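The complex appears here without one of its protein chains, the remainder shown in place.
Up next is subunit A:
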Amino acid sequence: MIRFDDVTKVYARGARPALDRVSVDIERGEFVFIVGASGSGKSTFLHLILREERPTGGRVYVAGRDLSRLSSWKVPQLRRGIGVVFQDFRLLPNKTVFDNVAFALQVIGEQRHTIRLRVPEVLELVGLDGKEKRLPEELSGGEQQRVAIARAMVNRPPILLADEPTGNLDPTTSLGITRLLDRIHRNGTTVVMATHDDEMVDELRKRVIELKTGEVVRDESRGAYGSERIA
């Protein structure tokens, strides 16, 4: 589903590579944690999948497409197949929960009846049914992240990328978000999550790819957050 083939990314000439000759294969329907310290290349990894950045060397393939050869006008089509969730939720403060989620469909030209059908469905999936008319400021952090997940999933993408989705949440709320993402994964979505949340990684015991100064130092199925815990 996602393949990094000897990928290097250097942001500025002479600087240390953000990713250094990374080769990784992520199969359809996998749940993968990308872990590592700040600056280890986790976000760059996700940006390359989204084609927000181009690799300096090597190739990135998503759903069989070589992103290095993907023309700019085809990038929106690629992104319609990828949901994204961020640490800071990135909701629109002047729109209700329903409108925030509907926004993702409106801007790609979906019909009104499709929006009326899909938005309540996805809000129910994330456990926010009944809160359609609330504004983001009226919701807790966990609920706001659920809205962000609903927005990422409303177009039913086969891939979900999450960049530190629990970074702003307390442990109990994080656990709820973790379980929600696991449920989405069990429905067939490929999930790639960059995280610092050791409890989340340890709870789910999924594949863990650890990056250190841009290099893959660990790629372990059913791994834990820290390598010392594998015992």
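Going forward, contacts are C-beta pairs under 8 Å (C-beta built on N, C-alpha and C of every residue); 3 or more make two chains touch, one makes a residue touch a chain; residues count from 1.
Keep this in mind: contacts and distances are computed from a predicted model.
Have a look at "Outer membrane beta-barrel protein", "Cell division protein FtsX", "ABC transporter permease" or "Circadian clock protein KaiB" and point out the UniProt protein name belonging to the hidden chain.
Of "Outer membrane beta-barrel protein", "Cell division protein FtsX", "ABC transporter permease" or "Circadian clock protein KaiB", the absent chain's UniProt record names it "Cell division protein FtsX".
For the full complex, which residue in A:R79, A:R156 or A:K212 touches the chain that was left out?
A:R79
Contacts of subunit A with the missing chain: which residues?
Contact residues on subunit A toward the absent chain are 50, 72-73, 76-81, 84, 90, 92, 103-104, 106-112, 115, 151, 155.
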